[in-house]
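Quick notes on the structure that follows.
Missing here is one protein chain; the remaining ones are kept as they sit in the complex.
Labels run A, B and C following the written order; every chain starts at residue 1.
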Amino acid sequence: MNDQLNELYRDIIMDHYRDPRGRKKIDDADAHSEGKNPTCGDEVEMDVRIKDDIVEEIGVHCAGCAISVASGSMLSEVVEGKSIEEVKTIAAAVKAKLTGGESSIDLDDFGDLDVLKGVQQFPVRIKCALLSWVTLMNSIESWEHGHSHPDVSTE
Amino acid sequence: MNDQLNELYRDIIMDHYRDPRGRKKIDDADAHSEGKNPTCGDEVEMDVRIKDDIVEEIGVHCAGCAISVASGSMLSEVVEGKSIEEVKTIAAAVKAKLTGGESSIDLDDFGDLDVLKGVQQFPVRIKCALLSWVTLMNSIESWEHGHSHPDVSTE
Amino acid sequence: MSFSVSAMPETLEKAGNITVLDPRQIQMDFPLLSRRINGTHLVYLDNAATTQKPESVLKALNDYYTNHNANVHRGLHTLADEATRIYENTRDTVAEFIGGVKREEIIFTGGATEAINLVAYSWGMDNLKPGDRILLTEMEHHANLVPWIRIAKQTGAELDYIPFDDSGCLIIDDLDSLITDNTKIVAVTQMSNVFGTINPVQEIIEMAHQKGALVLIDAAQSVPHMPVNVLELDADFLVFSAHKMLGPTGVGVLYGKQELLESMEPFHSGGEMINEVTWDNATWAELPHKFEAGTPNIAGVAGFQAAIEYLDHIGMDAVRHHEKVITKYALDQMSELEFINIIGPKDVNIRGGAISFTGAGLLHPHDIAQVLDSHGIAVRAGHHCAQPLHRKLGVGSSARASFYIYNTNDDVDAFIEGLIAVKDYFGV
Partner (left out) sequence: MSFSVSAMPETLEKAGNITVLDPRQIQMDFPLLSRRINGTHLVYLDNAATTQKPESVLKALNDYYTNHNANVHRGLHTLADEATRIYENTRDTVAEFIGGVKREEIIFTGGATEAINLVAYSWGMDNLKPGDRILLTEMEHHANLVPWIRIAKQTGAELDYIPFDDSGCLIIDDLDSLITDNTKIVAVTQMSNVFGTINPVQEIIEMAHQKGALVLIDAAQSVPHMPVNVLELDADFLVFSAHKMLGPTGVGVLYGKQELLESMEPFHSGGEMINEVTWDNATWAELPHKFEAGTPNIAGVAGFQAAIEYLDHIGMDAVRHHEKVITKYALDQMSELEFINIIGPKDVNIRGGAISFTGAGLLHPHDIAQVLDSHGIAVRAGHHCAQPLHRKLGVGSSARASFYIYNTNDDVDAFIEGLIAVKDYFGV
């Protein structure tokens, strides 16, 4: 088993994969969205309750590979209680971390998110790690526009 | 100058090219046909007078390369006075000689035609040598069907 | 004149009536197979996606560019003549390889995909109208699906599908009713790139012809792996790709019956495929040139010649036999692993060497392929360009191992060990 692989499948990732957080149904959600990656068939459903521009609660149901499930699980841990602005900044930082771009914040400060950097070496897997984040961004965007059921695709 | 080339441009060919035979207009032609090879722009016009199944007279006007002009010139020398059946046999023999097929007669017995065998080594030029013959065959065929102005193409 | 002489391996043994090939000998002809991946030696099991190339194919490519390169047709100079002969010679070789069809019936394209697009467009646009039906199967590759979906939309024709059963075999009991009087064409894969199933195309063709429908065979997976005789099949169209049968990328073949190809309008247009062009009109060249617009992939076609010679030397019966043996060896062992589910039939008499599977519980195909790669084992994961098939199975994707002439039982053993390591890694 080589090191790069262990960078991808870090213990934290495997832990989130085996025991995904935030897998709850939210009855009074303000936004619901579904995302999928047609290439690998991974799918995520997301419910978000937002109040006063704060993500109060989020439910993430992800069916997919270790990376996409773990990413969604970490997302649920991090975004609850954050403002819409903060969430956007974090999502942008995750994207930057994965694709090698610049970001304004340090992911170390946000739960386990920094471990996603291991994915960078595996271009095909970047989409897996991004799926939940893209879906969340779409969710928020359509919430901002007053819609609440967008479908997205990372393909 | 290599030998193969001299086989292609035999003196007899060059003689026919410089001084094409049968370049006449036939006023009471029974069949007229035009042929062309769009690739090189070579064109031939042909008038044939036929009586009692005998090619009594033929006029061949060929604008083209040495091979196509010489082939048309030799054609005019050989077919006059021959029966339609004989002409067909000769045309088939010329085609066989050019494309390496079998034929029932020996071209040596028909004027200068045998020199066309030098063309066999130059696949791109076979069409040049065939142009007049294909046009003549079309001429005869449509004469047999009662038409008289077919246009053909060797391309 | 002699071109690209490809060094042929001495690798065949006769065992009774069956010619047996020696994959270990064959491996030595494939330079890439000695590559190391992630610190270990490569086990290449992604042959349904593309195969590796023998030295003789690389030599043929190199020989073409080093000694004969020129544009084909219409060139009077020596190189152009040689390039044309090489190119046209491969056409004869292909015609012979698939059963001795006419050279005019062999059209070179950029791949199987382009060949199907050609038929869907050139035949479809003039022969399909509202009310007509196109019959496909539920296991088609997108290449034999999307062009028909599009042409159906454009012409108003409708699509029907031959379903598959739980084991990944076509259900043809109802074929008689699936092929209606309005069915104009049946497009079916001879070997599924997911299930590995070899479909009963002979029966399908017979029944379709009885009903007056044409049949296109997607032979992208079959021609590389088993003897295919187009004349015996009586297929109307048949397509495949060179890169899946030891040949270069960028070369495909469309076989079409002469009278059909003659009746069709061209697909691409441009140089080489015309007879005469004026300011507002164009007439078409004779077959096969009518369908080959522009400068073709001459070098690729030159390399394809060497690929077919290599396969011919081994013999397609031996290729098929080897794959049956190795596939059985793999299936038997995979069936013992309780943490994977094989999709597709288990009987090697009705299947080729592409084995798709899913993992139990937390074992996702992407993760399986990823971890196998760290062991130097190359398999594919995803929908293998067959989304509707996977949707029907209720899975988003699958992993696939697929064999070819150079794969050994050792490769299978490594693969099985790899799968066990994956299981352990994920602690399933």
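As a convention for this text, a contact is a pair of C-beta atoms (placed from the backbone, for glycine too) under 8 Å apart; a residue touches a chain by one contact, two chains touch by 3 or more.
All values derive from a computational prediction rather than experimental measurement.
J.: Quick one: jot down which shown chains the absent chain touches.
T.: Per the touch rule above, the missing chain touches A, B, C.
J.: Which residue from B:Ile12, B:Ala66 or B:Ala96 sits in contact with the chain not drawn here?
T.: Reading the full complex, the residue touching the unseen chain is B:Ala66.
J.: Of the residues listed, C:Val20, C:Ala293, C:Leu362 or C:Ile416, which one is in contact with the missing chain?
T.: C:Ala293
J.: For the chain left out of this view, which of C:Pro23, C:Gly168, C:Gly359 or C:Gly382 touches it?
T.: Hidden-chain contact among the options goes to C:Gly382.
J.: Where does subunit A touch the missing chain, residue by residue?
T.: These residues touch the chain not displayed: 38-39, 122-125, 153, 155.
J.: For subunit B, which residues reach the chain that was dropped from this view?
T.: Counting over the whole complex, subunit B touches the hidden chain at residues 1-2, 4-5, 8-9, 14, 17-18, 38-43, 63-67, 122, 124-125, 128.
J.: Provide the residue numbers of subunit C that touch the chain removed from this figure.
T.: Residues in contact with the chain left out: 31-32, 35, 37-38, 42, 44, 46, 49-50, 52-53, 57-58, 61-62, 65-71, 74-80, 110-114, 116-117, 138, 141-147, 149-150, 152, 159, 161, 241, 243, 248-251, 268-274, 276-282, 293-300, 366, 369-370, 372-373, 377-382, 385, 387-388, 391.
Convention: only the chains that are shown with their structure count from here on.
J.: Measure off the straight-line distance from the CA centroid of subunit A to the CA centroid of subunit C, and report it in whole Å.
T.: 39
J.: Using mean C-alpha positions as chain centres, tell me how far subunit A is from subunit B in Å, no decimals.
T.: Whole-Å distance between the two chain centres: 79.
J.: Give, as an integer number of Å, the spacing between the C-alpha centres of subunit C and subunit B.
T.: Using C-alpha averages as centres, the distance is 46 Å.
J.: Using the touch rule from the top of the page, what residues of subunit B touch 2 or more other chains?
T.: none
J.: Could you pull out the residues of subunit C that touch at least 2 other chains?
T.: Answer for subunit C, listing residues that touch two or more other chains: there are none.
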